[in-house]
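What follows is a single structure, and I will ask about it in a moment.
Note that this complex is displayed minus one protein chain, with the remaining chains in position.
Per-chain residue numbering starts at 1, and chain names A, B and C are given in the order in which the chains are listed.
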Amino acid sequence: MMSHEEIKSLILNYSPEAVCDESGPWLQVSIQSTDWLPLAEALRNHSQLQFDYLFCLTGVDWKTHLSVVYHLTSKVFGHTVVVKVKIDDRINPVVETVSNIWRTAELHEREAYDLFGIRFNSHPDLRRLFLTDEWVGWPLRKDYEDPINMIKL
Amino acid sequence: MLSIAGIANSIHQWLNETFSSGWATLLEFVLVGILVISFFAFLGLVLVFMERKVSAYMQLRVGPNRVGYKGLAQTLADTIKLVVKEGLTPDGADKFLFNFAPFLVLIASMLLMAPIAFAKDFQIWDINIGVLYITAISSISVIGVLMAGWSSNNKYSLLGAMRSGAQIVSYELSAGLAIMTIVILAGSIRLSDIIASQENGWWIFKGHIPAIIAFVIYIIAVTAETNRAPFDLAEAESELTAGFHTEYSGMKFALFFLSEYVNIFIVCAIGATLFLGGWMPLHIGHWEGFNHIMDFIPSSLWFMGKTFFLIFLIMWFRWTFPRLRIDQLLNLEWKYLLPISLFNLLLVTFIALMGWYF
Amino acid sequence: MLEEIGTTEQGDLVINIGPQHPSTHGVLHLVITLNGETIKKVEPHLGYIHRSIEKMCESLTYRQFIYSTSRMDYLSAHINNHGCALAVEQGLGIEIPPRARAIRVLLSELTRLASHQLWWGAMAMDVGAITPFFHAFREREMINDIMEETCGARLTMNYMVPGGVMFDLHPNFVTRTKDFLRFFRSKFNEYDELVTNNIIFQERMKGVGVLSSADAISYGCTGPVARASGVSSDIRKIAPYEGYDQLQFAEAIQSGGDCFARYLVRMQEMRESLAIIDQLIDTIPDGEFQAKTKAVLKLPKGEYYSRVETARGEFGVYIISEGATTPYRMKFRSPGFSNLSALDHMSRGSKIGDLVAIMGSLDLVIPDIDR
Partner (left out) sequence: MSFLIDYIRTVYKSVRSLLIGMRKTGYYFTHHKEIITQNYPENRDTLNLPERFRGEVVMTHNEANEHRCTGCTACELACPNGTIKIVTKFDITPEGKKKKALDTFVYHLELCTMCNLCIEACPTSAIKMDQAFEHSVYDRRLLTKKLNKPDSKLMEGVE
């Protein structure tokens, strides 16, 4: 089990622009979407990190930008890290897929695409998951409006 | 003594006295036809009700208990519901085959009724190749199942029918070989002869080891042949929803349902005839008093009792065991049942030659 | 053989299993490509029961949203609520009274038992034995009655509130639970007699749907599915919550990775749950069953993540708060969703009957997948 400091220094090696936040129980790393793929490969393959288990993938709409939050754990060492990937382009948000690194990401990324409209580059099968193919809009975005199906309390 | 055979004989005499012999035979044909069809309907009602009650008690339930006295009329109510229900035919189906298949299945099971001796001297047709007739006719029903599966234009049905075909064709082998065991012991393929040969003891007792092995194999094989659980792959509801009869509704479905139960009755009746002495009462060696009491029980009751015991056994299997997979099903037949029954046939031939049976 | 798997060509059968199908236990829709009886590809189509609970939660307060998570994994509704309550408490920084903790753990384990019992019956029914289903319901009914008496509902209890539980335990709870334990122990060997030792059942399960431990991790499998592949993934052990670290129980792990291993893991878990209940039932501390909380809950700005072990695996609640009375973003990491993603991998090259057995051994609850 590595301390936050050690993980942090290793991560900063790979993406020097990452911003780390140690306030929570887990180390939180914020990076830009362009830096994500090299960091993901490093997190998975580095012999001291080995984050082999992606247990949560969350899309978040921050009104000004979108972000994807990856919760990663290493089953070998037991340490956990939270990576927040910031996507500035709200109109056409794109981020690299990690479904080839963590197989579970395939369905999770489809979910994020379905509900937030985040495109995952080179994803093997990026389609709507829950909603019908002809659905218009991205329901979990904060500015989504649907006068027919949405019930306001 | 009033017996079924006596009644049948007096009707036969009366008809021959009243009409010319040609008319009398024709009337007897009609009479037998009506009897078989009504017996069919009655069997369907009774066996479905029995199955529901047996399953209910095994599953800690009460079973049907609302319609009629203690729920006895439940199956009747269901039949009425099925009769008035619309029989749908799917759009892409082969209409003729789709509608013909349930009747073919039913006719096949009706034909099987002919050589069965329901009581002493009470048999529709005592054909001299009885056993051969049974094994030949029982394979016709698979054509009906294949027809139903193919003509439905449904992939589930097709898969179910194909499974059923593979299954029935392979299990007929060991059922036939098990029957052969008794044929060797009895020395005849006429059913009345086989029953007569069991007057001093049923074959399952007289033939000891090979007969018991043959009996077990026969029960397993006919369970598979009638598509009953644990071999109900043709209609495996958790895999293929309803298999070959997925697209059937109303009365056409009811015919499949009916013929399934009648088939069970028939294979159990044949099993009872071959292994358990048909209508022969239970006789034990030299216990004259006991044997005499047993003789008082009517032969038809003996036959029905044995048949329903076997039916209960098959129902018991269904409500206890999980279903096999198709490859395991074929493995069981080709790797276990067939070698064992072939070996058993050899054994019984040897025993019969040496006269080591009682 | 392997090359041809995974491609659709002429002569392949494409079959829709579901959305209405007896073995999908709900409205799961699988499009399977078959070569004869052999499966080449399984593609899940989801969304038939998608209610977007995550979006709904954004307009519900922290007290209100807990009830809606019961509707996700309805078989372990109580544990789902538990995870939500833990996340809110983490944000509020409340200390929960010891009595409330004991009650929560007790009911969570009872829920796990009830869920596994239903799974056992459904699993047996998937492979064609119908009778065990009713036997499973006999015991499950007793748990439901206990739940009904204490929580007021049988399935979707909504017994959790931030800071504790809604009511105190019912006075009959302890005696009835002990009765149940005694009864269940006396009937537990029936489970083995009817199903586990049955040769047909073993043949159907052994060597079917094998998932290696590396694949289990990569596909994000949790709960019994991961543990059957030899991956230690019990949140109660690796990140103990609610005093699970003070209880004596073993993590059920098997190495086979096939359906039978998953079956054995769940059977073992039932025994462990019984052991946990045994340890707690006589030593429920006295005191408050609810911590004092404000009428209107406001979580400080920040992010909160809580993990619990439901009957199906790891359930995560991820709350992003902007300091308001409602969450800014709520994410539920449901175990079934990740477990389902391994289905295609596991069932390639096996028969249709195997697919049904694999689905049964994954213990899928469709509302949990769709959310």
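In the analysis below, a residue touches a chain if its C-beta (ideal position, glycine included) is under 8 Å from a C-beta of that chain, and two chains touch if they have at least 3 such contacts.
Remember, it's a predicted structure, so these values are computed and weren't measured experimentally.
K.L.:
From the listed residues B:Y57, B:F309, B:W334 or B:W356, report the one that touches the chain absent from this view.
P.N.:
Looking across B:Y57, B:F309, B:W334 or B:W356, the contact with the absent chain belongs to B:Y57.
K.L.:
Which listed residue, C:V31, C:I94, C:M166 or C:A291, touches the chain dropped from view?
P.N.:
That would be C:M166, which touches the missing chain.
K.L.:
Identify the residue among C:T150, C:S213, C:S306 or C:S361 that touches the chain left out of the display.
P.N.:
Answer from the full complex: C:T150 touches the omitted chain.
K.L.:
Using the touch definition from the top, which of C:N197, C:S212, C:S232 or C:Q246 touches the missing chain?
P.N.:
Touches the omitted chain: C:N197.
K.L.:
What subunit B residues would touch the chain not displayed?
P.N.:
54, 57-62, 65, 316-317, 319-321, 336
K.L.:
Can you list where subunit C touches the absent chain?
P.N.:
Per the touch rule, subunit C residues meeting the hidden chain are 60, 63-65, 67-68, 131, 137-138, 141, 148-153, 156, 158, 161, 166-167, 170, 190, 193-195, 197-200.
Everything that follows uses one rule, which is that only the chains that are shown with their structure count from here on.
K.L.:
Name the shape of the chain contact graph, picking from line, ring, star, complete and other.
P.N.:
Its topology is that of a line.
K.L.:
Of all the chains shown, whose C-alpha centre falls nearest the centre of every protein C-alpha atom combined?
P.N.:
Per-chain C-alpha centroids ranked by distance to the global centroid put C first.
K.L.:
Name the chain whose C-alpha centroid is farthest from the C-alpha centroid of subunit A.
P.N.:
B
K.L.:
I'd like the Å distance between the centres of subunit A and subunit B, where a centre is the mean of that chain's Cα atoms.
P.N.:
Computed value for the inter-centroid distance: 63 Å.
K.L.:
Measure off the straight-line distance from the CA centroid of subunit B to the CA centroid of subunit C, and report it in whole Å.
P.N.:
45
K.L.:
Where the CA atoms of subunit A average out and where those of subunit C average out, how many Å apart are those spots?
P.N.:
25
K.L.:
Could you list which residues of subunit A touch at least two other chains?
P.N.:
none
K.L.:
Among the residues of subunit B, which ones contact at least 2 other chains?
P.N.:
As it turns out, subunit B has no residue touching two or more other chains.
K.L.:
Spell out the part of subunit C that touches subunit B in their complex, as residue ranges.
P.N.:
Against subunit B, the touching part of subunit C is residues 13, 15, 21-23, 37, 124-131, 133-135, 138, 194-195, 198, 200-201, 203-204, 351-356.
K.L.:
Considering the complex alone, what residue numbers of subunit A touch subunit C?
P.N.:
So the residues of subunit A touching subunit C come out as 23-26, 28, 52-56, 58, 60-61, 69, 71, 75, 78, 82, 102-104, 106-108, 111, 115, 128-132, 139-140, 153.
K.L.:
List the residues on subunit B that touch subunit C in their complex, please.
P.N.:
Within the complex, subunit B touches subunit C at residues 55, 58-61, 155-156, 159, 163, 229-230, 232-233, 236-241, 319-328.
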